[in-house]
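So the structure is just underneath, and the comments pick up after that.
A protein chain is absent from this complex, but the other protein chains hold their places.
Think of it as A, B, C and D in the order they're written, each chain with its own count starting at 1.
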Amino acid sequence: MDVVLQQFLNALTLGGIYSLVALGLTLVYGILQVPNFAHGAFYMVGAFIAIKLMGGWGANYWVAMVGAAIVVAVVAAISERLVFHPLRKASGLHPMIAAIGLLLFLESGAQALWGAEFQRMATPYSGILEFGGLALPAQRLLIIVAAFTLMLALHLFLTRTVTGSTIIAMAQNREGAALVGIDPDRVAIMTFAISGMLAAVAATLYAPINLVYPAMGNLVITKAFVIIILGGMGSVPGAILGGLIIGFAESFGAFYISTDYKDIIAFALLVVILSLRPQGLFVQGAR
Amino acid sequence: MLKWIEGRSGWALLAALGALFPLFAGNDYRLTVMSTAYIFAIATLGLNLITGYTGQFNMAHAGFMAIGAYTLGILTVDYHVPFWIAFVAAGAVTAAIGLPLGWLSLRLKGHYFSIFTMCVGVILFLVLEKWESLTHGAVGLMGIPGPSPIGPLKFETPAQMYYLMFAFLVLGAWVMKRITHSLLGRTFIAIRNGDDLAEALGIPLMRTKLLAFIVSVLYAGWAGALYAAFVRFVGPDVAGAQNTFDMTMYMLVGGLGTVFGPLLGSIAVPWLTQMMQFLQEYRFVIFGPLLIALVIFFPHGIAGSWMAWRARRAAAAVRPVAPATLPATEAPGA
Amino acid sequence: MLQLEGVSLSYGSFRALDGIRLHAKAGELVVLLGANGAGKSSIFLTASGLHKPAAGSIRLEGQEIAGARPAQIVARGLVQCPEGRKLFPQMSVQKNLMLGSYVHRRDGTGNRQRLDEVLELFPILAQKKNDPAGSLSGGQQQMVAIGRALMGRPRVLMLDEPSLGLAPLVVKQVFDVLKKINAAGTTVLLAEQNAHAALKIAHRAYVIERGRIVLEGSPETLMNNDAVRKAYIGA
Amino acid sequence: QEVVKIGYSGPLSGGAAQYGKNTLDGMKFAVDELNAENFQVGGKKVTFEVVALDDKYNPSETAINFQRLVQESKTPVVMCPHSGGGFAIQTSNDRLNALLLSYTSVPKITATGNKNTMRIPPDFSAYVKPFVAYTMKRYGKNLAIAGADHEYAKEWTAMVKPAWEAAGGKIVADNPMSYNRSTDFYSGVSKALAAKPDVLFIGGASEPTGLVAKQARDLGFKGGFIVMDQAKLNEMKPVVGSYQALEGAVGVLPVMEDNSAPVKAWVARWMKKYPEREPGSEATLNYTAMRVAALAMQLAGTTSDASAIRAKLGEAIQKLPAAQNLASYDGIDANGGTRGDIRVAVVEGGKIKEVKLSDLGK
Partner (left out) sequence: MLEIRSLTKRFGGNVAVNAVSTTIERGKVNAIIGPNGAGKTTFFNLISGVHPASEGSIVFEGQDITRLRTDQVARLGVARTFQATTLFDAATVLDNLIVGHRLRTRSGLWDVLLGTKRLKEEERTCREKARQALDFVGLAHIENRLAGDISQEERKRTAFALALATEPKLLLLDEPAGGVNPEETVGLADLIRKMVAHGLTVCLIEHKMDMIMSLADRILVLSYGEKIAEGTPAEVRANPAVIDAYLGSEHAAA
């Protein structure tokens, strides 16, 4: 029984991280219709900034997380301005390729600045809590609580605040948004900043139980894409549910089927689900 | 009429340049770069058919290239099948695998199709890596033989290999030109420009898209087979997303939805990266922004920008006040 | 109230507007007539700040707005109901309408009151208020678009072919509504193909051809102009 | 004075960049020393220069780079730190008369009959058996496989399994994981531990291997580890936290923990040049290989004839001063595979302890 519980816990951890990353991706997709391949690089930069803040400046873990969120939000906002804004009218492949250019730049830039080697982030929550024979690493619990709190906050922001609605409105009709007085450029920058922030927080949450290196984003980003197409691109609940599905599939799949094939499990699941429901689990508009 | 001759002579000039290249290449290194570029150019031509002409961005393209490469490798290395028979089989196997995968993915549209095929690409990669009894797993296939002689033609030296790749490229470009400039090509373009309307005009969407998909992966499969014969080694990495991205970049740098563009891009970009080798690990710090700038300032690629310029001149000649409109290379995907 | 002086606009090398000069006084209902492609929508889009004019000045209540951002212009009370509706298709009708009052977002009660008024104007929308706007019929969407513009509590309202795709009965209703809004003090600019109905409620009208104003006058004078009758009114 | 260029094609960008740099720096370190030593071939002073090209771990790029190195830079020797690139080079190095220094443990690289290949890492098969014997004796008969799944790790797994069973043990779980691609090892490790193993076989790049070990300890594993030689115990330590947590691990001796005089002296030289970077075996092995290749040039009296250089490799290994033979090479086989005496270590009582291979398991 406790192994099942352990996998369950792990699934929530993975699902939480995946969802946070996928949320940023799906928001940006909704606004600009750009599959932002550089999103994984935002995630990576977030982890590095947090490490540097903790290592170099001796910042506290939470301060480092906020710092990383701010820095990556700025990086993302600048990327929007310099890379995606000029391409807002070009549809299709162009922003995709530009995103790849941005990815190459950020990844090699990180390597030039911080080196290619694996780095570790310390955590103040390294303890292991024991509940009746069940080992629960504190950092994992923290991830679950923090990730789902953040998701709830984001959901409330999008559905309950006017500023949140502007993001959704922009996603559906840019000119229409401008005509009711929404400034599309500002919303685009804001959305990018939020997406960068989510990626940085996810990275800082996850880094203490993982490794930090320039290519670390590539692992997460493919999963994040699987998630948002599973949930329906641009759909916020879809990203959360999709993240959980992949988290559970990987965790239980690796345990009960095979670690060797666990990646295939996630992708095969996607193929099966999309074969049955081509528009994803959440039809766009189910917001 | 004039345009027709211009087109002909332009292509003839290119062919002549290609044929004479070994004479002024100077060394095998340049031949190797060029031969590799040709191999990827063939695959990129295929990618351009489904993406540039039909409007469906297939991100599993490198996966199909890998299928061709592995088919050739496995048949020649493990089953000792003669090279050219294995080569034909590489195309057949790629098409046979492409058919169900294409059918499954083409039910999706736009970015859904792209991301879905990206996942198909990952699956192909994982299968190649995990199915050890067939593919030799992560270790890869080594000792793949080079092309066996056809009559008096031997393919041993780099120059001979170069001409082989060149011949395939010419054939591939010629066939592609025929396809895209025929009624069939128009059908593909119609789907790219608006699939609802195309369907209302009696074009069977699935069948037509699937046809474009199969032809496109055939190019990938055969390019993969040539790759295997050239590098003599294939590992699962051939199927990696990196290769698809590279080909997409070639296509875009040259110009989407033209035959000439992908050729240009596939040749220009590798030379550019070769020239930037001295930057070593910092090369992408420069290359990334360069790519972004290109996409922003030359959205139609080199060939596309040139054609747009000509179209604008032609339009200006017809009507003094012509609205500035982009050339007919509408980007797909949205 | 709204004044355009020598406004020109180019799409690339194509000159869509050429020295447009027109104005609307406070409380006026002004109609723009013109064939397809004459430049009516271009005038509106330029006034709203979605296109930058190549030359000329646009003044709203004496203040220059040429070159301002669309959001600023809306905030100053110049609101447009655009051609092609430009709704948020996956949002509910109600949310579409509420976003229309984005620039007044601090005034919650005022907006709710306005919403009730709009739903009263278009009862069918009240029935469909929780449906995604994109699932409505063409005409119903047109009503949402008009309603959304009204939610912005415009001082100057520009409507680009509001009767497009509407049933005759609804067209009549819409024009009645426009008259009512106008009577309540809103300045209205109306681009219309349905010249007959438009001129009936107009105070003044302009005729536009190929990006230029070719005629200006009262509805009566235009109605009696043979060329205008033939081209824009029919029969 | 003559300048001889030495080629390198490896990953200098992307996920494997650090690995590529480590191998390259080992070579460069040897070259710098040689240049400072007034090194002579055929009575003339020779200066070496490393020409390094990035291939992103992609064999087709390696093929291009190799051509470029040989044709444009006229390098008689090219080093490549991955098997795919090695195979790509082997298609033409015999014809072009260039010596391939292949940094890969995949045995096939020297089984293809290529005449101009030297495999840098010594054959690892010798230490599988002592590792097995040691851990089985200390912890018990149940082994769970939780190693990586890349080509090299598969070769290792394929040797560990029969060795373990031959020694009378039982494989209770066979659970390879992708160390390079996984975002999380939790499920994989917990699955392996569910089979209640006494010993875990782990190994891939050092840091992920450290994570796997840490994960196992977090989940309550108390047994020992057989650590594949790609992972270095000293590099795993910062990830796991301490050597205490690695108690009972057996693996290759980390360079930094090597107490032999030549290695200690070399590490001191290295740390003077790169104060921030502790060297690993990538550096020492490539350093040694470069030294061997240079010496072979001297012995052959040529800096360009690869076959002649290749023919002298064995002699060069014999003659190489102990201070430079950090890899403890003692010979080379007919196909170019090196042989050597590998130094191994165990973690006992929270400390690294060097042991003789022959003493392990006794």
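Convention: a contact is a pair of C-beta atoms (placed from the backbone, for glycine too) under 8 Å apart; a residue touches a chain by one contact, two chains touch by 3 or more.
Because the structure is a prediction, the values reported are computed rather than measured.
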Missing chain: touched chains present in the view: B, C
Absent-chain contact - pick from B:Val81, B:Ala159 or B:Leu184: B:Leu184
From C:Lys25, C:Lys52, C:Arg112 or C:Lys172, residue that would touch the chain that is not displayed: C:Lys172
Hidden partner chain, touching residue among B:Leu211, B:Met249, B:Leu263 or B:Ile292: B:Leu211
Identified contact with the non-displayed chain, of B:Gly10, B:Gly26, B:Pro82 or B:Gly194: B:Gly194
In subunit B, positions touching the absent partner: 175, 178-179, 182-187, 189-190, 193-194, 196-205, 211, 215, 318, 322-323, 325-326, 328-330
Interface with the undisplayed chain - residues on subunit C: 35-37, 124, 135-140, 142-143, 161, 164-172, 193, 195, 230-235
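Note that only the chains that are shown with their structure count from here on.
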Innermost chain by mean C-alpha position: A
Centroid-based (C-alpha) most distant chain relative to subunit D: C
For subunit A paired with subunit C, centre-to-centre distance based on mean C-alpha positions, whole Å: 42
Whole-Å gap between the CA centroids of subunit A and subunit D: 36
Centre-of-Cα separation between subunit B and subunit A, whole angstrom: 32
Per-residue overlap in subunit B, given as positions that touch at least 2 other chains: 281, 283-284
Numbers and ranges of subunit A residues touching at least 2 other chains: 107-108, 111, 116, 260, 263
In the complex, subunit A residues that touch subunit D: 3, 6-7, 10, 13-14, 17, 107-108, 111, 115-118, 120, 128, 135, 137, 209-211, 213-215, 218-220, 223, 250-255, 258-260, 262-263
Subunit B partner contacts - residues on subunit A that touch it in the complex: 29, 33, 35, 82-83, 86-87, 90-98, 100-109, 111-112, 116, 222, 225-226, 228-229, 233, 260-261, 263-264, 267-268, 270-271, 274-275, 278-280
In the complex with subunit A, residue positions of subunit C that touch it: 48-50, 69-71, 74-75, 79-80, 82, 85-91, 95, 98-103, 105, 132, 134, 148-149, 151-152
